[in-house]
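With one protein chain removed, the remaining protein chains of the complex are shown where they sit.
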Amino acid sequence: MARVVVDVMLKPEILDPQGQAVANALPRLGVSDVASVRIGRRVEIEFEGEADLERAREIADKLLANPVIENFQVKVES
Amino acid sequence: MARVVVDVMLKPEILDPQGQAVANALPRLGVSDVASVRIGRRVEIEFEGEADLERAREIADKLLANPVIENFQVKVES
Amino acid sequence: MKVGVVTFPGSLDDRDAARAVRIAGGEAVRLWHADSDLHGVDAVVLPGGFSYGDYLRCGAIARFAPVMESIKKAASNGLPVLGICNGFQILCEAHLLPGALTRNQHLRFRNREQWVRVESSATAWTGDYQDGQEIYILIKNGEGCFVADEETLDMLEDNGQIVARYVHGNPNGSMRDIAAIRNEAGNVVGIMPHPEHAVEALTGPSLDGLGFFTSVLKHLSGGSEKE
C-alpha cells in the first residue's frame, strides 16, 4: 500500500469565503499577525500496490479539481 | 510573510462519506487499483512576519479542527 | 413532446421537474443515470438535488454518468437541455457551460423566495418570457455562487449568454448577479433558482416558473422562438 496526496486549492484570484471567515475569527482568539487564510482540500489516495503518481495526477485532473477554479499538487507521502 | 499549513483529516475510524463517494466513482475513470480515498482540509495560514507554529497549532486546535472527529498536523511550508 | 428528466443517485427534484413538464402540457420521461439511452426524448432536464451526495464538488461525480455522454452528444446537435441547481452544477462540471458554482459567500444553505430578471428570451427555455421581465421564484442551495474569470464573464455579457440575474438582492454572492446562463447556441441553459417549484399556486411562490417548460414545448413544436 502506498499513499499519494493531492492538495487542491482555489486559484489565488478566486474568493475563498471560508478562509476569510476563519481569518475574521482570529482576532477573537487574540491572533493579529495573520495576513490571510485559504482553505482547500487534502485528498489521500491509498493505492493497492505502488504509488502511481501518473494515475493520481489523472484522477486529480479529471475529478478532484475543477480547473476553472482550482489548482492541484500531487505528491507521494513519505 | 511565511506560510504554515494545517492538514485536518477525519480520524481513521470515522466514516468519510466524501472519500467513499470519490473511491466509488474511480472505476468509471478506469481506475481500479485504489484501496481507499480519504478527504480532509488543507488550510494555508499566511503570517505577516515569521511563521508561528505554536500560534498555528492553537488556531488549528480551537478553530480549524473538531477534536471529537478530526486530527490535524501543522507544518511550515518550505 | 417528450421531455426527459434524469435521475442520478441523490437527485431530489426529479419528481417536481416531471410534474412541471406535465403541467406545461408535455410528457415527462424518466431517464436513469446508468442508462445511456435517451429513449427518444425531445429535450432533457437535469433536476436539482445532491447527486452522489454532492461530495467532493457539486456535480463533479455526476458528470461521469453514462447518461451524460449521450446528453453531451445530443446537446451538440441542438437537444434542449435545462440544468436546474444541481443540474446547472453538473453542466458546468461537464463543460457544457462555462464557469463554476461555488460555496455561497455567507457559507450557509439558503432557501428563500427570490426576484430574478430574465435577461435573454433567446433560448430554447425562455421564449415565453419578455426580456427584462422580473419573475418571483425561489432559490435553495449551498453552492450557488457563480464564478468565472473576467474574460469569460465579459464574453457571456457580450454574447447575450446571461439568461437571468438576481434582482433586489444577490442571495449568494454570484458574480455579476448571475442566476442563469446559456451556451452559445442557446439550447443548453443552466439556472440556479428553481422554476419547477413555481408552477402551482398552492405550492409555489408564484406561477412564474412555468414559462421555462412551456417555452421548450413551443420551441420544439417550432413555435415562438425569437432567435
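Going by the order they are written in, the chains are A, B and C; count residues from 1 in each one.
Everything below uses one rule, namely that a contact is a pair of C-beta atoms (placed from the backbone, for glycine too) under 8 Å apart; a residue touches a chain by one contact, two chains touch by 3 or more.
One rule holds for everything that comes next: contacts and distances are computed from a predicted model.
What is the missing chain called in its UniProt entry, if the choices are "Molybdenum transport system permease", "Phosphoribosylformylglycinamidine synthase subunit PurL", "Dihydroxyacetone kinase subunit L" or "ATP-binding cassette domain-containing protein"?
"Phosphoribosylformylglycinamidine synthase subunit PurL"
Among the chains present in the display, which ones are touched by the chain that isn't there?
Contacts of the omitted chain with visible chains: B, C.
Just to verify: which one of C:K73, C:H95 or C:R112 makes contact with the chain not shown?
Answer from the full complex: C:R112 touches the omitted chain.
Please give every residue of subunit B in contact with the chain that is not shown.
Within subunit B, the residues that touch the unshown chain are 10-11, 13-17, 20-21, 24, 66, 68-69.
When the complex is taken as a whole, what residues of subunit C touch the one chain not shown?
Given the touch definition above, subunit C has residues 9-10, 12-13, 15-16, 19, 48-50, 52-55, 108-112, 138, 140, 142, 194, 196-197, 200, 202-204 touching the missing chain.
Throughout what follows, only the chains that are shown with their structure count from here on.
From the C-alpha centre of subunit A to that of subunit C, how far is it in Å?
About 29 Å separates the centre of subunit A from that of subunit C.
What is the distance in Å between the mean C-alpha positions of subunit B and subunit C?
Once rounded, the distance between the two centres reads 34 Å.
Among the residues of subunit B, which ones contact at least 2 other chains?
Residues 22, 25, 29, 39 of subunit B touch two or more partner chains.
Going by the contact rule already set, what residues in subunit C reach two or more other chains?
56, 61, 64
If we count contacts the way the header does, which residues on subunit A are in touch with subunit C in the complex?
13-15, 17-18, 21, 63-64, 66, 68-69
In the complex, go through subunit C and note every residue touching subunit B.
Spelled out, the residues of subunit C in touch with subunit B are 52-53, 55-56, 61, 64-65.
Flag every residue of subunit B that touches subunit C in the complex, lowest number first.
For subunit B paired with subunit C, touching residues are 17-18, 20-22, 25, 28-29, 39.
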